[in-house]
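Selected chains only, in their assembly positions.
When the chains are written out, they are named A and B in that same order, and each has its own residue count from 1.
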Amino acid sequence: MPLDHTAKGVYVIAPTPFLPDGRIDDASTDRMTDFFLQAGCNGMTILGVMGEAPKLDQGEALDISKRIIRRAGKAQIIVGVSAPGFAAMRALARGAMEAGAAGVMIAPPSTLRTDDQIVTYFRQAVEAIGDDIPWVLQDYPLLFTVQMTPGVIRRIVQDLPSCVMLKHEDWPGLEKISALRGFQADGSLRPLSILCGNGGLFLDFEMERGADGAMTGYAFPDMLVDLVKLSAAGERDKAHDLFDAHLPLIRYEQQFGVGLAVRKYVMMRRGIIGSDAQRRPGSALSARARTEVEYLLGRLGRTDPRARLAPAG
Amino acid sequence: MPLDHTAKGVYVIAPTPFLPDGRIDDASTDRMTDFFLQAGCNGMTILGVMGEAPKLDQGEALDISKRIIRRAGKAQIIVGVSAPGFAAMRALARGAMEAGAAGVMIAPPSTLRTDDQIVTYFRQAVEAIGDDIPWVLQDYPLLFTVQMTPGVIRRIVQDLPSCVMLKHEDWPGLEKISALRGFQADGSLRPLSILCGNGGLFLDFEMERGADGAMTGYAFPDMLVDLVKLSAAGERDKAHDLFDAHLPLIRYEQQFGVGLAVRKYVMMRRGIIGSDAQRRPGSALSARARTEVEYLLGRLGRTDPRARLAPAG
């Protein structure tokens, strides 16, 4: 089923599981896919920054996309196709859609500066991949150094009908959600799904500002599912109670570079993947950092049974 | 008393209080100074980024420095003297020290890239201000875009005896503290006070990694004082309990640009300053954001009486 603007809930950002020797870990890929969907995620986004996409070659990227799409059955898989050039972007996008992906995600290259450069880039990207592929606009200025105002996002969305979703991870970003929802209220912006990333660090308030859900890779996506439901049900205090219990770990995961190491470590500890290995260049957790993560898991386990794990090897 | 490497505790980053018309608010400046010192802070750092220093002209900067130094009595005042050129830096540094400052703080200009450029810059800065002024090295890559490795910090500290303190606000930064303390353990780095900034977002673990305290502007510096004491006393769980209760607000304050607006708003609500006005270009809290801050204060008030405030206006 192709992605459209009605998408809601949690589309978890999936890491790419590797074996310690650097090869892709197929068994963990399957187990992880099963886990995410059983946890209540509505879909998965693969080959994003956290998926170490640039470290895969073109064949590997398509292979793992096919494997996950096949495994996921009816759940929607979004494939990150950001690339330094349009030829590679097109090849992956067409290949993934043929394999059954629900849509693709595109981030702006870090050289873009002016409003017009940004709008032009996405217009050319859509010409390259074809305007029949639903796609997600990734807005992550802290990482990509590209700043899109709400007005620029509106220009992109209005110009390009195949854009159906915003992966919102500006920081600070609460007012941006309000501005975009305001555009829709005044009729100047068509319907658009907004899912929030940035590690989930502001998801509590982002939902209240009008987001449709989460698209991030926090190691407890099952908690994100609960949070989105509580928030949608108007259970404000309960949503914040749940969020606040996880915030010390969410915050710890939100360390540039190290974050992925934390995330993979916790997923390995939860049994979701077999190894926390990254391809080079990657960052590893120090022994000290591992004890800090264990301490945080221990504290979290007091209120959330999902964090009560068997002692680390 | 001049600053030296034995400094510990909390040196609060002070905002500059303005009246709604943009003039400096002297009465609030006095009240704020009194509050910080009564709250147990060991000192104050003024005219930093959060102090809107670049928005003051040269005369104003020296005037407010003198006022706060006089008011603070024996407490140590550190004056931010970062400037686009050494002439202005020297003028403020010498003026502040003559007025009784304990030391100055210097940040690197955002044009520095290579290790050698960084080391040379600080050598020239010390030549400019004079090597008799104790100074704090500010390491804040996210804002200044200058990346100093532990090795570069060691070169600076070993070369320049008047450098007595590191304002540590790299992110992620836990391993950097461990690396510097490791240098000291192996004898390659002389004693150095390390106080942590970055809004306090990792202060719980930074203390455990060997930091000497905090130098940040979170609107509850009295909480920072407690946290540093608990951590120093080895009360790990109690320290984390206190920290975790404040984390939702610390996190909310940690929004680039908006952060200062949150901080000044909460200080105004606590009666520490009279207005949350900023000089231009500044950022203001939206009505919606104010209700979010009030909600966070309400939740915090359940466990920390300091956050139980009379209803807003």
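Everything below uses one rule, namely that a residue touches a chain if its C-beta (ideal position, glycine included) is under 8 Å from a C-beta of that chain, and two chains touch if they have at least 3 such contacts.
What you see is a predicted model, and the numbers here were worked out from it, not measured in a lab.
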Quiz item: In this structure file, how many copies does the full complex comprise, given 2 in place?
Solution: 4
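The rule we apply is simple: only the chains that are shown with their structure count from here on.
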Quiz prompt | Rotation, 0 to 180 degrees and nearest 5, that superposes subunit A on copy subunit B via CA atoms | solution = 180
Self-check item: Between subunit B and subunit A, distance of the C-alpha-averaged centres to the nearest whole Å
Solution: 34
Quiz prompt | Of all residues in subunit A, those that touch subunit B in their complex | solution = 171-172, 174-175, 178, 201-202, 204-205, 208-209, 240, 243-244, 247-248, 251-252, 255-258, 286, 288-289, 292, 299
